[in-house]
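Right after this comes chain A.
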Amino acid sequence: MSQLFDALLLLLLIATAITVVRATDLVAAVVKFGLYSLMMCVLWQHRGAPDVAIAEAAVGAGVTSVLFLLTVARTTRVEKP
Partner candidate 1 sequence: MTIAWSQTVPYLVVLPLAGAALVPIVARRDARAAGGFTFVVTLVTAALAIALTVRLVVEGPLTAHVGGWVAPYGIELRFDRLGAWTAPLAVFFVLVVPFAWRYLEGTVPRDRWAAFYALMLLNLGGLIGFSLTADLFNLFLAMEVVSLSSYALVAVAGRGTAAWAALKYLLLGSVSSLLVLFAVALLFALTGSLNLPDVAARLAAAEPSPAATLALASLAVAFAVKAALFPLHVWLPDAHAIAPSPVSAVLSGLVVKIGIVGLVRVMELAASSGIALDLFGELLMVLGAVAIVMGAFLAIFQDDIKLMLAYSTISNIGYIVLGLGLGAPFAVAGALVHVVNHALIKVTLFLAAGSIIHQTGLRTLTDLRGVGRTLPQTCAAMTLGAIAIVGLPPTAGFISKWYIGLGAFSAGRVAYGFALVFGALFVFIYYVRMLNAFYFRTPTREEVAAAVEPPWSMRGPVLFLAAACVIVGLLGGFLLAFIMPAVGDLLPAIRS
Partner candidate 2 sequence: MVLFGVDVDYLAFVVLFCVGLYMLVRKSNLLKKLLGLNVMETAVFAFLVTSGMIEGADPPIRTAGTGPLFANPIPHAMVLTGIVVAVSVTAVALALIVQIHAHYGTIEVDELKGLP
């Protein structure tokens, strides 16, 4: 059960990372990156690292994403192909 959960989570992580690569809308890319960070934090919680999970949820998914969004707001939203 635990192994299945882990394997599923890892697959989802890879899939999310690839959607970040493919997103041409930068807001979408950042939001997907936030999702990626949150899933990573679930993985770490599951691996016995609750301390790290708290920090990743607040900083990796929260603060980093907001800083990225602020930058998108002050630069450009569309990635040129």
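FYI, contacts are C-beta pairs under 8 Å (C-beta built on N, C-alpha and C of every residue); 3 or more make two chains touch, one makes a residue touch a chain; residues count from 1.
Selection rule, in plain terms: all candidates are chains of the complex that A comes from, given by their letters.
Quick caveat, the model's predicted, so the values are computed rather than measured.
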{"item": "Complex partner of chain A (touching, any copy) among 1 or 2", "value": "2"}
{"item": "Chain A residues touching candidate 2 - in the complex, by the definition given at the top", "value": "3, 6-7, 10, 13-14, 17-18, 20-21, 26, 29-30, 33, 36-37, 40, 43-44, 47-52, 55-56, 59-60, 63-64, 67-68, 70-72, 74-76, 79-80"}
